[in-house]
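Missing here is one protein chain; the remaining ones are kept as they sit in the complex.
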Amino acid sequence: MEGATVLVVMQQGAAETEVQAVVAAVEARGLKAHAIPGSERTAIGVTGNRGAVEASAFESLPGVLEVIRVTHAYKLVSREAKAEDTVVDVGGVKVGGNRLVVVAGPCAVESLEQTLAVAEGVKAAGGHLLRGGAYKPRTSPYSFQGLGEEGLKILAQAREKTGLPVVTEAVDLESLDLVEEYADAIQIGARNMQNFSLLRRAGRARKPVLLKRGMSATLEEFLMSAEYILSEGNYQVILCERGVRTFSDFSRNTLDLAVVPAVKRLSHLPILVDPSHGTGRREKVRPLSRAAVAVGADGLLVEVHNDPDRALSDGPQSITPEMFASLIGELSQIAPVLGREL
Amino acid sequence: MEGATVLVVMQQGAAETEVQAVVAAVEARGLKAHAIPGSERTAIGVTGNRGAVEASAFESLPGVLEVIRVTHAYKLVSREAKAEDTVVDVGGVKVGGNRLVVVAGPCAVESLEQTLAVAEGVKAAGGHLLRGGAYKPRTSPYSFQGLGEEGLKILAQAREKTGLPVVTEAVDLESLDLVEEYADAIQIGARNMQNFSLLRRAGRARKPVLLKRGMSATLEEFLMSAEYILSEGNYQVILCERGVRTFSDFSRNTLDLAVVPAVKRLSHLPILVDPSHGTGRREKVRPLSRAAVAVGADGLLVEVHNDPDRALSDGPQSITPEMFASLIGELSQIAPVLGREL
Amino acid sequence: MEGATVLVVMQQGAAETEVQAVVAAVEARGLKAHAIPGSERTAIGVTGNRGAVEASAFESLPGVLEVIRVTHAYKLVSREAKAEDTVVDVGGVKVGGNRLVVVAGPCAVESLEQTLAVAEGVKAAGGHLLRGGAYKPRTSPYSFQGLGEEGLKILAQAREKTGLPVVTEAVDLESLDLVEEYADAIQIGARNMQNFSLLRRAGRARKPVLLKRGMSATLEEFLMSAEYILSEGNYQVILCERGVRTFSDFSRNTLDLAVVPAVKRLSHLPILVDPSHGTGRREKVRPLSRAAVAVGADGLLVEVHNDPDRALSDGPQSITPEMFASLIGELSQIAPVLGREL
Partner (left out) sequence: MEGATVLVVMQQGAAETEVQAVVAAVEARGLKAHAIPGSERTAIGVTGNRGAVEASAFESLPGVLEVIRVTHAYKLVSREAKAEDTVVDVGGVKVGGNRLVVVAGPCAVESLEQTLAVAEGVKAAGGHLLRGGAYKPRTSPYSFQGLGEEGLKILAQAREKTGLPVVTEAVDLESLDLVEEYADAIQIGARNMQNFSLLRRAGRARKPVLLKRGMSATLEEFLMSAEYILSEGNYQVILCERGVRTFSDFSRNTLDLAVVPAVKRLSHLPILVDPSHGTGRREKVRPLSRAAVAVGADGLLVEVHNDPDRALSDGPQSITPEMFASLIGELSQIAPVLGREL
């Protein structure tokens, strides 16, 4: 009952009409076709909730090179479906390409002044994207839950002032509608990594999605959650490691950097690292940021606050704009070792 | 910014008008009052998103015994707020009282025939509530996701036939509306334990809520998620331990039975144990069910299937109606050791 | 290079001379033979550090029923090697038989008076074996490390007074020599579960061994450590679950009770549960003890102290003799549900 699990791989140079004919043949069987154009070949992922797909039905269609059964549960996110790296465009900034991307900003949007101050510091130091929470998932119902739409408007103003595209979290269908409207990329947080309704909705959004790994998610579960988004048609997905929960008690979470090469091997999606949530401690953000770039991440997600000790949330893990500028300097020296630039 | 954290405790025998006066005083300050009547005294939880509450404002009101600062982040779920055990009524079945409650049924509702067959086996063996998933949160977008509203209708028919009230999972706001309409209790699954929008909506439901512990949730996070539900006004919450994720690889999850006495100490809410998800293996359901009753749980959530090897989901952890009947026999012998009955 | 992994299974009623002939054939190949007599058949485990064993060499010997390749890495501890439960004799007390066994006493031996007081309380309440540490493995070099040989002498005196055989921990080769001399069973603690030199030495001891599971040991590692002991010729091994290390922070360790049925399925060795180390909290010892018996453990290891609040180590997890007596009363009611007695 695990549904269809085949990829139809087209010949190099197959005509667009041939691709369309395969798509039509798939749909005629009540299945869903996902054409995944690559630089060398096009593949068509076939998905559907019920019944097995018979490979033979597609093998003899014109332009088809082969029909392969996918060995992993995930398909569209896999290297088998698409060999070359996916580059996601967030408001004009390319994530996953040769240039590393640094997303920075306050944990929570608190006011226009605070957000502008941080955004300008981020911009000046060479950050590429602005982050900041308007909707905050909080363990306690009595904690500050974010400014909501007012926060989104503040982020939009900060973008206007600084030119930095905005990434911000959506926590439910309602906030996702608004985030899609105001922001340049939609973040799905760790606690919602297996909120499948939210993933499906994100899969129908017209904006890229930044998906954070759940606190105790295996690699397969992480990729399967991305697969939920792609399976609805949104292929603009960026993954993000933010630490997993272990017995280890000296940091808030245990940053699992080995997941970066593991993802790169199995999937074509870009992956960032969040050293702020990953460690929960200001003084560890810098060394772990260096490590994240050295391990091969496509960039970072860092909490920056102009007055961390008075931040409304996650102050202890935020760094100042000055520390951020100095961090960027170090990262720009490590990037070339991996043949990249910052 | 953690909001109000006080409990106003009324004198024994305080008049209802005195209680109302305190509530009015709380609300006049823009805060929310939660009157929690107990058999000996009434307490009033004061919650609110912003600013500290000044205890002195309430101390001198008539009928007030004392105003205490709550030491834990959770308030309404705590023993400090309510000393005696909460008993939740699910379609006439009391959960949390002297009698143990066994919730049993298939992992997923597959058809009317299957559901009726299992429900009748459950009923005959002495089970009290029928469980069965109409909405299934699945790791893969290509797995069977449940029959949806059709499944809810089947469960309602099974209730009509057997008299067993129904507990079933809601996975988002849309399904929660329907589950609230058809079922007798709304289950929130482990993956949604920190889906705060869903918790708030469940807190406004007119049906009891069964909240499962997240895969890597600490005890505090678990109780705080219940607090979300209570803080919206729904005090009919049942907790459920279903195993946590560890390095241990011989069972699907590691059932953390010590959480049962820990919850009993801190909270007045009832707690069940799910040995089916907790172990993932049929042959471990029986011994772990005995252990759950022996440790002091208020009951069990067990997967029963009339043909486990052909189940659409979680077959390997389902037991047959015959095994279930034999299990009930064992549990009824252990219950009296704890002064309870089955 | 994993060495020999075969079991030679003799026919029912095979003559002792036939068994000896197989042993001789094994040894002639430079391998080690372990004859494991069972009530129905004798099996001969073949072990050796180097090279593969050719099954065909033994298959045609007289009296041989079959030669099977062992599927697990462990052999001598497996149910394949010996179908019926092993019963270990500790100073006349049978561990692993129909009667449950309770091992109780102080964490550390502090003085003759204290030890006698606790031992008499344990005896009076119906405990079967006396435990107490003379050698204490402590995280800090500056903590009390036990009375050493003086402690062993005190334990021996307590045995004389009460008739309770003694189980106590050895932490290295030197202390093992002394424990073997004074005590009735040698305990190997969690921190030494993979101290392979100590395991080999215990395998050459003439006393039974109680082996505790390591803090992060998988089931396979646990059984392999027991295999170390059996492979040296000591088949008198008792296993003990004492909690594993997880993210969960409300108890000292997470007691993994599902390991009990898992061990019973794979191995013929008896297994006890230690709810004192397993939870680290006095008030959880009683409920988890009931759960351990209900899940099918062969008995318990419980810390009892006549003055827990002044204990030199692990006071917070010790119970008083009075609480112990009341616990024994509850366990004796649960045992019959599993067809056992206390």
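The chains carry the letters A, B and C, assigned in the order they are written, with residues numbered from 1 in each.
Here is the rule we go by: a contact is a pair of C-beta atoms (placed from the backbone, for glycine too) under 8 Å apart; a residue touches a chain by one contact, two chains touch by 3 or more.
Small disclaimer: the values here were computed from a predicted structure and weren't measured.
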Contact with the hidden chain, among B:225, B:246 or B:279, goes to B:246
Determine which one of A:111, A:157 or A:218 touches the chain that has been left out.
A:218
Can you tell me which of C:11, C:111, C:145 or C:320 touches the chain that was removed from the display?
C:145
One chain isn't shown here. Among C:38, C:97 or C:137, which residue touches it?
C:137
The missing chain sits against subunit A at residues 216, 218-219, 244, 246-251, 254-262, 265, 278-279, 283-284, 287-288, 290-296, 330, 333-334, 336-338
Of the residues in subunit C, which ones touch the absent chain?
1-5, 47-50, 73-74, 137-145, 171-174, 191-192, 194-198, 200, 215-216, 220-221, 224, 227-228, 231, 245, 312-313
Mind listing the subunit B residues that contact the chain we can't see here?
245-247
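Just so we're on the same page, only the chains that are shown with their structure count from here on.
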Among the chains, which has its CA centre at the largest distance from subunit C's?
A
Could you grab the centroid distance between subunit B and subunit C? Build each centroid from C-alpha atoms only and quote it in angstrom.
38
CA centroids of subunit A and subunit B: separation to the nearest Å works out as 33
Inter-centroid spacing, subunit C versus subunit A (mean Cα positions, whole Å)
49
Quick check: what residues of subunit B touch more than one other chain, meaning two or more?
216
